[in-house]
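The complex appears here without one of its protein chains, the remainder shown in place.
Per-chain residue numbering starts at 1, and chain names A and B are given in the order in which the chains are listed.
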Amino acid sequence: MNEAILVPIEMAATWRYASGAAMERFCDGLRERRIEALRCGVCRRSYLPPRPICGNCHAPLSEWVSVADEGRLEAWTVLQVPMLDARTGSIREAPYGMGLIRLDGADTTINHYLAESDPARLAIGLRVRAVWRPEPRGAMDDIVHFEVLR
Amino acid sequence: MRHVAIIGTGQTDYASNRSDASQPELVREAAKAAIADAGLRPQQIDAVLISNMELFEGRALPELWLGEAAFAAGKPCLKVATGGTSGTSACISGFHQVASGLFDVVLVVGLEKHSEGQTQTGMALTDPFWDRAVAAGALGNFALSISQYMAERGVTERQAAMVAVKARRNAARNPHAHLKMPALTVDEVLASRPLAHPIRLLDMCPQSDGACAIVIAAEKPARRLCPRPAWVKASATRHEQPYIGDIDRRLVTMRTLRDAARGVYERAGIRDPLHDFDVAEIYEPVSYAELAWYEALGFCREGEAGRLIEDGVTAMDGELPVNPSGGVLSSNPVGASGVIRVAEAALQIHGRGGERQVEGVRTALVTGYGVYAWADVVVLGAQP
Partner (left out) sequence: MSELKAPNGDRRPIFIVGVGEVGPVAEDPRSIPEMVLEAVGMALADAAMGHGEIDAVVTASVDLFDGLTASNIAVTEVVGAVMKSETRIAADGLAAAIHAACELRSEAYQTVLVAAHGKASMSDYRSLTRWAMDPIHLQPLDVDFLICAGLQASAMAGADGGAQRRWAQLAARRRASAVPGALAAAISAEAVLASPVLAAPLHEGMCAPLGDGAAAVVLSVRPPAAGRRSVRLVGMGHDLEAHAMGDRDLTRWEGLGRALRRARADAGIASEEAIIDLAEPSCLYPHEEELFRQACAIGDETAISPGGGLFAGTAPVVAGLARLIAAVRGLRGNARYHQALAHGTWGPAGQGQAVALLEAAD
């Protein structure tokens, strides 16, 4: 037997995910271009994304703190191959920049797109600021990307 | 923990597309080989653990379908899945199951058949409110961490390329390996297709089809059946907070791996990892990660990893050969990759390494890696 028999199966599935109370408030804030983190009362770490408890201290998080929409670029890369964009289901063409950004007021970094896609013009330590879409809908992609402040 | 040992291993050949075998056939091939290597018959296996990231193949509860292929019908059989650490996690679960006294002999089989699924889609089912906002995949996430690691520790693209070369050249002497490149050069790695700055194609692990199995036995049957059992001296697992941004400078700090290693070294009596270990099979999803793991595992001081690879300390003829098998960089069926690390370390102690055998292996280190920073660490020894 030389040829493999292929049984094609196509999967289409839908899931409805509950955001949780903390993420719900965070997403509501995005509608007004407001970013809020949750601070742990024990270790004082401000978490983005907000979530029910601090994984290190096991303490429930309830202290909301304001976070700016600009901050420091803590890590960066430029994607040079197209990638599946899970939100849209379509392919995001390369090149595009990505970074880990520590927004002023937060202790964790957020992973987001960068407007800059030339590696020669990216470095850790640059200041970056969010570029918002004209009509935010309450989701992380209300921020289109972060632009480098030069 | 009561003494348990690995007494047999079995692997399929790894390739980007094993269209010659179905998933159950790959499982059967590895299971059969491991059981035979252990000097047993299938009936003598008391329980089976399967490791598989079935979402990549679009499946659920895969052990229901695959169990029989692992000789598990009519036996206790469970599936372990913890991302990239699935394989090492399943092996550690196997150690616990045998050490519990509930079973004398446990078979662990890891499998992945990426060619029968849509791995990218499977990997895209991250937190829908947060991670899915950005299309980065494992590739982008590694590249981000690497930018921090390079900035802080000064490793270079050239040093990372040396890791990639070592892996594929080692793989050339491993009959099972997927990417065998006996003449690969650093320049070829540096000239390969850029994926995500600074990662190039040859810096990254492949996606492979394949399966790997080990047989774990309690002390009495291990001594009876195996001339040189690979005893489990210690193992540890550490998981992390769930978002990449939670982890401070991931490759630099890798607190999970460091803490797991520290605990395991203490229990296994390892004081000087570079000299106390005779071989290491560490889970390196990208070339730069291996350098970071040298530091995290205490093979060298922080910032010295580049020097280690340049001086050939981790080459086959070096002080501590790392990944004689070729590592994850050469073969990567995700659900099996962790089992392969354990199997390759065990067969080094068994003396079954063939062309990739390191001489006189008495103590071996194994690590598993997955998700953003989950870590498993195992030490195997020629003595319990």
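Following the convention adopted for this analysis, contacts are C-beta pairs under 8 Å (C-beta built on N, C-alpha and C of every residue); 3 or more make two chains touch, one makes a residue touch a chain.
Keep in mind that this is a model prediction, so the values were computed, not measured.
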Visible chains in contact with the missing one: A, B
Hidden-chain contact residue, picked from the options A:21, A:42, A:68 or A:123: A:21
Which of B:75, B:153, B:233 or B:356 contacts the chain that the document leaves out: B:75
Residues belonging to chain B that touch the chain removed from view: 1-2, 22, 48, 53-55, 58-65, 67-68, 72-83, 89, 92-93, 95-102, 122-128, 236-242, 255-256, 259, 370-371
Positions on chain A contacted by the hidden chain, ascending: 7, 9, 11, 13-21, 23, 51-56, 58
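Convention: only the chains that are shown with their structure count from here on.
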Residue ranges of chain A in contact with chain B within the complex: 4, 9, 11, 17, 19, 23, 27, 47-49, 51, 55-56, 74-81, 83-87, 92, 98-100, 108-113, 119, 124, 139-141
Residue ranges of chain B in contact with chain A within the complex: 19-20, 58, 120-121, 124-137, 139-141, 143-148, 151, 193-199, 241-246, 249
